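Coming up: chain A.
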Amino acid sequence: MTWFFDNIDMIRELFVRHAWISVVSTVIGFVIALPVGWYANEHPRLRGVAVAIVGVLYTIPSIALFVLLPGILGTGFLSVINVIIALSIYAAAVMVRSAADGFGSVSPAVLDAASAAGYSRPQRVFRVELPLAGPVLLAGIRVVSVSTVSMLSVATLIGVSNLGSLFTDGFRRDFQTEIVVGILGIVVLALVLDALLVLAGRLLMPWTRGQKTVSRLRPLDDSVSKAVQAP
Partner candidate 1 sequence: MIEYRSIGKTFADGTEAVGDFSLVLPSRTTTVFVGSSGCGKTTLLRMVNRMVDPSKGQVLIDDVDIATRNKVELRRSIGYVMQHAGLLPHRTVIDNIGTVLRLNGASRDEARDRSLAILPTVGLDAKQADRYPSQLSGGQQQRVGVARGLVTDPNILLMDEPFGAVDPIVRDELQQELLRLQRELDKTIVFVTHDIDEAFLLGDQVVILRTGGVVAQVGTPADIIAHPADDFVRSFVGLDKGHRTLHVEEQDGVRVVVDGTGKATGVLES
Partner candidate 2 sequence: MSVVSDTVDWLTDSINHSGTDGIPNRLVEHLGYTAETIAIAGIIAIPIGLWIGHTGRFRGAAVALTGALRALPTLGLLTALALIVGIGLTAPLIALVLLAVPPLLAGAYAGVESVDRQTIDAARAMGMTELQILRKVEIPLALPIIVGGVRSGVLQVVATATVAAYVGLGGLGRYLIDGQAVSDYAQMAGGSVLVVLVALVLDGIFATLQRLATGRRPQKQTSPA
């Protein structure tokens, strides 16, 4: 345990680095996936193509993508950019499905009512569809966040430092404690980010506070009236 306190600066630095790379990748993936998922839901034929592409991307092992991207994109090999791009691609791949499902879960009756109340198309998308798809989107981004934090650790093998570096360093030095610290750090980071996401969800979607888990999505009556009456 003394090792932990002796090296706490290094550990904190790795933790922060791991955090920002994970968060940036997750956010980029989310931002890409949202419109793609929305279009995929609107156009069922596109959905099939999107699911297929996303499926292929998801099949590619992450370490392979970390190695191949610099070659494909011409970016510097040890650059963090590669890793961020690769992780964003995975995040987007998983998120597209969530996004399509989320938008698909909004009741057509509600959309109809919104149009009838006088919402323009763009208003309806941002003020009705997006909020109501929220719970499913949140569930998706939580999954992506955890897996991104975990996946990043492998990038240490191509020289991008993060909490995973504690694994390689610990292994080389035959020092188990270091590895355990690395695992704990990743788990803690994943839990913290998850808690933040849940909190954000509760703040942004006050109408879902009463519900326990989102297994099946049914917009509550007051969410409909709130969304429809406040253009």
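Operating definition for what follows: a contact is a pair of C-beta atoms (placed from the backbone, for glycine too) under 8 Å apart; a residue touches a chain by one contact, two chains touch by 3 or more; residues count from 1.
Criterion applied: all candidates are chains of the complex that A comes from, given by their letters.
Treat the numbers as computed from the prediction; the structure is a model and nothing was measured.
As listed, 1 or 2 are all part of this complex, and the one touching chain A is 2.
Residue ranges on chain A touching candidate 2, taken from their complex, read 55-56, 59-65, 67-68, 71, 74, 77, 146-147, 150, 153-154, 156-159, 164, 167-168, 170-171, 174, 176, 179-180, 182-183, 186-187, 190.
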